[in-house]
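With one protein chain withheld, the remaining protein chains of the complex are depicted in position.
Entry: chain A
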Amino acid sequence: MGAYRADEDYDYLFKVVLIGDSGVGKSNLLSRFTKNEFSLESKSTIGVEFATRSIRVDDKVLKAQIWDTAGQERYRAITSAYYRGAVGALLVYDVTRHVTFENVERWLKELRDHTDANIVVMLVGNKADLRHLRAVSTEETTNFAEREKTFFMETSALESLNVESAFTEVLTQIYHVVSKKALEIGDDPAALPKGQTINVGSRDDASAVKKDGCCSA
């Protein structure tokens, strides 16, 4: 992993999930972000996969623990277990296949059923490099994103377009939510221990993070 090797010294550990229809490029977005790699031979994800990367925001190190999930509907019973404790989500569709955008609404509902209301959601229109095949307009998604109050970005894992920004934006937003929460809580030092998992959600974190839980909403 070289320069991308996860830094053990982090201030915050955020759990993020990658969801969306099958074949939209979730796994390649993840490998692009965590390893700067893109595979032309990627296989379908079975169950869940996992990778991490730390980034720096302000003077803080944010470590993202990213769970990549299988896209097929049949797997939702399994994968939804991984939503628990997630504080951020990238909901991915393929800009060249309209049906994957149509399903975004179902994914969003799924997400909201299983996570805390404060979860930071970013809609990601992947495969933006395939300009001549585009089937979902930027405008269409922008409207949807405004209505649903989610963030939105178009990416290309292949060309490494906006991938970094999309993940960084999600992590930064989570960080803001958490810092704001810290402000609301006031100066209670116990409210936000450093270097621990942040649970925006109210349920126990099932993700088996080393040091368990802290601030529950």
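In the analysis below, a residue touches a chain if its C-beta (ideal position, glycine included) is under 8 Å from a C-beta of that chain, and two chains touch if they have at least 3 such contacts; residues count from 1.
By definition in this document, contacts and distances are computed from a predicted model.
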According to UniProt, what is the chain that's been left out of this complex called? Choose from "Rab-GAP TBC domain-containing protein", "Nucleoporin Ndc1", "non-specific serine/threonine protein kinase" or "Nuclear pore complex protein Nup85". "Rab-GAP TBC domain-containing protein"
Touch with the missing chain holds, among A:V16, A:L29, A:I55 or A:A70, for A:A70
Chain not shown, touching residues in chain A: 6, 22-23, 32, 35-44, 46-52, 65, 70-72, 74-75, 77-78, 81, 99, 129, 158-160, 206, 208-210, 212
